[in-house]
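Excluded from the complex is one protein chain; the other protein chains are retained at their positions.
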Amino acid sequence: MRPFALKSALTNVRTASPIVHCITNYVTVNDCANALLACGASPIMSDEPADVADITSICSSLVLNIGTLNERSIEGMRVAGAKAAELSHPIVLDPVGAGASALRTETACQLLDSLPIAVVRGNMSEVKALAGASSSTRGVDVNPDDAVTDDNLAQSAAFACELAAKTGSVIAITGAIDIIADASCAYAVRNGSALMGKITGAGCMLSCLAGAFAAANPECPLEAAVACVAFEGLAGQKAAQRMKAHDGNASFRTYLIDALCTLTGDDLEAGALVERVL
Amino acid sequence: MRPFALKSALTNVRTASPIVHCITNYVTVNDCANALLACGASPIMSDEPADVADITSICSSLVLNIGTLNERSIEGMRVAGAKAAELSHPIVLDPVGAGASALRTETACQLLDSLPIAVVRGNMSEVKALAGASSSTRGVDVNPDDAVTDDNLAQSAAFACELAAKTGSVIAITGAIDIIADASCAYAVRNGSALMGKITGAGCMLSCLAGAFAAANPECPLEAAVACVAFEGLAGQKAAQRMKAHDGNASFRTYLIDALCTLTGDDLEAGALVERVL
Partner (left out) sequence: MRPFALKSALTNVRTASPIVHCITNYVTVNDCANALLACGASPIMSDEPADVADITSICSSLVLNIGTLNERSIEGMRVAGAKAAELSHPIVLDPVGAGASALRTETACQLLDSLPIAVVRGNMSEVKALAGASSSTRGVDVNPDDAVTDDNLAQSAAFACELAAKTGSVIAITGAIDIIADASCAYAVRNGSALMGKITGAGCMLSCLAGAFAAANPECPLEAAVACVAFEGLAGQKAAQRMKAHDGNASFRTYLIDALCTLTGDDLEAGALVERVL
């Protein structure tokens, strides 16, 4: 990863200020909107099937997050996805809870099969469920058995490359160590803070940011996804440094979005912990 | 605008503590509820057609925000609107994203045509879309070409008065300069902070506050709307003053709602930047 690519990926988001159409869960949607604004993009949420095609048409990318899916929003995802595909907008899929219910697994797989997904962003349990690898999840959290560690890093990266080759998507598997891969190479990112697991929404926000980075960096989707993952991870580190007496996860949430707002391209270049694995 | 009217408009909200029925989008709904509590009112959210008539009956005003409209909530808006009209409760319409999709434009126009809307609160692109003036929006943000400036202030105010005359509503168009008009006169408000555009929800919160101010000030709807717009704008200024190193848009969001909570009638009277334009 050439350092300047990370910096320019963020600069491009702030210059282009892409509008990102999000069909996302109602748990973390406010954080997703503020995270997009923080990074310089602009959010619009719409999930009604009769509304989504028009909305996607005025946007630059589409994020599909199945965190609180329902029959109507699934149909909205299909309609919006078809329109985004027609317009060649990058589509990000966040398979929240895939593996935890049949409906989630099937919906995520169907979206992945039927749409030209640019980026899949999930934890390892969710991505394994998508890949048809047997896995059991711990709700919306990763199964500890699935965690990426130094011991299984090469193997995990190979799994991500394989799925990328099969789907044509960039695969971003996030956890203590993040893996981002396309069919031919894989990076590990070691930014982040354990506190990110103590708030809801770190993953959902990242998927929305991935929509902004993909829209603003159409010529280097893998590098854009790596930059995006390092960017939120670094924001998590900066947020953790602000924690003071009596602060808990609610303050951390505020600090995390604040950091997405204040981190510069130079900060990202200096602080990103990226290494090529494959 | 007589200064004491602004102060009393806020005092009336805090004295009456009106319950405001909100059918609003799920992106900013939590901020809307906390903003209403901050200003001294009480929120209740309900969008199910089978629930809304009962709920509206125990409230003092109704806010209709189409930010994440769907078939069910549109029907809920119609049923609630009819009941509010029957009970002569003031109704606020926030046409989020009108002009950005056919469904949004049509829904907003239908609500405006069929209900006795007391206040329309939107950005200029949205309000132009409502008025049938050709406009293109930038998603849920105003099209820069539509921004109210000193150069087009008189013309913008005339447009607002005209629409107010046609609809019978107070028209509140918010942006860097806000315009609030009824059929016979228009005010400009120059409070506010550019940071309000870096968070989601400043407009949605304002529409909910407008519901509280309209309910508590039934005899002067125009002055109530002016006071409300100046109130949130002043809160934005106060919030901006609290920004310190490392703070970003998430901290600003907290400070903004805090300021709605702590601003007094005297602060409003002293800080409001209101001028009559027409």
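Chains: A and B, in written order; residue numbering restarts at 1 for each.
Just so we're on the same page, contacts are C-beta pairs under 8 Å (C-beta built on N, C-alpha and C of every residue); 3 or more make two chains touch, one makes a residue touch a chain.
All figures in this text were calculated on a predicted structure; none of them were measured in a lab.
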_In the whole complex, not just what's shown, which of A:N30, A:S60, A:N123 or A:S193 touches the removed chain?_
A:N30
*Of A:E71, A:D151 or A:E219, which sits in contact with the chain we cannot see?*
A:E71
_Omitted-chain contact residue, chosen from A:V140, A:I173 or A:A212_ = A:V140
*Would you indicate which residue among B:I55, B:A129 or B:V148 is in contact with the undisplayed chain?*
B:I55
*Candidates B:D47, B:E126, B:E223 or B:E269 - the one touching the absent chain*: B:D47
*Determine and list the chain B residues touching the chain excluded from the picture.*
19, 26, 29-30, 33-34, 37-38, 42-48, 50-51, 54-55, 58-59, 72, 238, 242, 253-262
*In terms of residues, what is the contact footprint of the unshown chain on chain A?*
25-28, 30-31, 67-71, 97, 100-104, 137-141, 198-201, 246-251, 253-254
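One rule holds for everything that comes next: only the chains that are shown with their structure count from here on.
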*chain A and chain B, separation of their C-alpha mean positions in angstrom*: 33
